[in-house]
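Just one protein chain is left out here, and the rest sit where they should.
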Amino acid sequence: MLDYITSYLKSDTTPGQAGNFFWAFVYILLIFLGLSVAVIAMNWLERKILAHMQVRLGPMRVGPHGLLQPIADALKLLIKEDIMPAEADPVVFWIAPLIVVITAFTVFIVVPFGPTHAVTDMNIGVLFMLGVSSLSVLGIVTAGWASNSHYPLIGALRSSAQMVSYEIAMGLAVISAVLMTSLNTDGTGTLSMIGIVQAQQAQQTWFIFKFFPLGLIAFFVFAVAMVAETNRAPFDLPEAESELTAGFHTEYSGFRWSLFFLAEYSAMIAVSSIAVTLWLGGWMRPFPHWLTGETWDLVFSLFPGVTFVLLALITFYSTIRMPKHPYFRVQTIGLAGFGAVLGLIGLLLFVPPVRDRIQDIYWFAVKVAGFMYLYIWYRGTFPRYRFDQLMKVGWKVLLPIGLGVLIVTGILGVVLS
Amino acid sequence: MPEETKAPTPPPSGPPKAAAPHAPAAPAKPAGPTPEPWSSGLVTTLKRQYGSGIREASTYLGQNYMVVDSSLIPELLQVLRDQEQFDYCVDITAVHYPQREKQFDLIWILYSFARNQRIRVKIMIADGEVVPSSVSIWPTANWLEREVYDMFGIRFEGHPDLKRILLPEGWKGHPLRKDYGIIQQDNEWVQINLGIESGQ
Partner (left out) sequence: MTERSSHLELEQADKTYLDSNELIINMGPQHPATHGVLRVILKLDGEKVLGTECVIGYLHRGVEKIAENRTYTMFNPYVDRMDYVAAVSNGLGYCEAVEKLLNVEAPSRAKYIRVILTELNRLASHMLWLGTHALDIGAITPLFYTFRDREEILKIFEKYCGARLTTHAFRIGGCQYETYDGFEEDVTKFLKFVTPKIDEYEQLLTTNRIWVERTRGVGVISAADCKALGVTGPVLRASGVKWDLRKAQPYAAYSDFDFEIPTGQSGDTYDRYLVRMQEMRQSLRIIEQAVGKIPDGPIMAKVPKVMKPPVGEVYHSIEAPKGELGYFIVSDGSTQPYRVRVRPPSFVNLQALDQMVRGQLVADVIAVIGTLDIVLGEVDR
């Protein structure tokens, strides 16, 4: 048994490829845990960032600077009364959020956080991700249908039309990235997520800069389509609050609603991961071929630790600025404790063996976090598209551009090789 | 409505703007304002056309109004809109005088963009009398007439959808009548629909 566990450590592939179920299970647990933490953190960050964009403070009551707010919210959602409309179809009503949440989590099987840091690597990785994530539309449609109510129905129909249309543009953008992977000596491309990153490594460029500005345009098409795909502002029509109250999940509350919420955020992380893998060099650190050498390797490997130490410093600064009133004593101590934890993590990340192992994951997470910030920024800035305009953007703008980029990439690929 | 009265109407020649004193801030006001006769080309034209149908045309505090026979409605309103350019119906409202034989004053407040002039047309009607609707003249009359119906119970003939607007369907009584008390309500409706004894 022990041998079975340790044997994987010698291999240099993902546990899925090595056929090691134990480590695959551990990875799945880690991803599940990390994702949940990320969703919680994202929830807090979105509220805080949006609040600061909108000249307000955001959550401030539960814990210092509202740090415990997401946990309080999660608790509240779990103990809330479970309401199901009398006219709803109970079985389908239950299954719908499960479908959505399962699809949202399943795609993470192939997300490569590092050369070996994935549950498994498939030779159809990208296809698998797109395929599984598009299954979530099934859950949304069933949710809208099972609610047996007008607003969710309209929301679900909007959602399915939107996701199906934008998947095409998304697919075209993905294909042009996949096409770029075949620009090597033997001319074989790959759909494997790890393979795509390795191809970027081999070609010494992120695909966003490949055939400038072709890669950038393809990336742009994908970036727009992925916002639409995840039903986020400015394409949040399926859950347009001011029109459809809450769209397909109008009738959902409590735990089932929280599943939709969880799924939405993990879907955002998932599509961002695809974007990062395909165009932004996945786990690669910035300038891996330009700033080479021992020194640069060392400098870049210090980044994770520095980030956490900086976060800790911000926390300590906030601790000092906490009101001195005795009422806030517990909160101040809590914040200081939180800062201490962050600082300890930061220091831990300076330790060489940890430092080397964490790097890939760190750079991947940072890139994904950039996308998350963009999502929040969009939400704070843009009004919502109307349904016909949304369709117009999808079919008349993104689709032709995606197609054009694909063709030109193909031609350039043939001509230049 | 008699159509033949319309035929001899001379086309209005030059709206008599100067004849209608309309500055709200008239320089010097008499100590006790009284309605003064309102003489203007408009009144002359209308009087020529309708004779004693125009019962009174006066100015009070710089505001012009005329009291007309209820049989002139809606023809007079049509004439006012089409020939005298009163193209904006500001408001339709009513006042209840329970002591009078003809209990209701029904008032149209009209405005002319071209003349920058506002007039009121008033008729007196008895309880239960039906008034022709003016929705076909000014579409805005739709809700305004519904409100008058809701509040006073005056019915308008030819209104496309005459039903209560502010009070709920099925409410009994018309609150702005003087015999409707201030704390009076339709207890039955409240009990059935809200499930409470009384709304007070």
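Letters are used for the chains, namely A and B, taken in the order the chains are written, and counting of residues starts over at 1 for each.
Rule of thumb we're sticking to: contacts are C-beta pairs under 8 Å (C-beta built on N, C-alpha and C of every residue); 3 or more make two chains touch, one makes a residue touch a chain.
In this text, all values refer to a predicted model and were calculated from it rather than measured experimentally.
Within the full complex, the chain left out of the display is in contact with A, B. Of A:H150, A:H289 or A:K324, it is A:H150 that touches the chain left out of the display. Residue-level contact of chain B with the missing chain is found at 22, 24-25, 29, 32-33, 35, 60-61, 63, 65, 87-91, 93, 95-96, 107, 109, 113, 116, 118, 120, 138-140, 142-144, 147, 151, 161, 163-170, 175-176, 178, 180, 182, 189, 192-193. Even with one chain removed from view, chain A keeps its contact list with that chain: residues 50, 53-56, 150-151, 154, 158, 233-234, 236-237, 240-243, 245, 379-389.
Criterion: only the chains that are shown with their structure count from here on.
Distance between chain A and chain B, defined via averaged C-alpha coordinates, is recorded as 65 Å.
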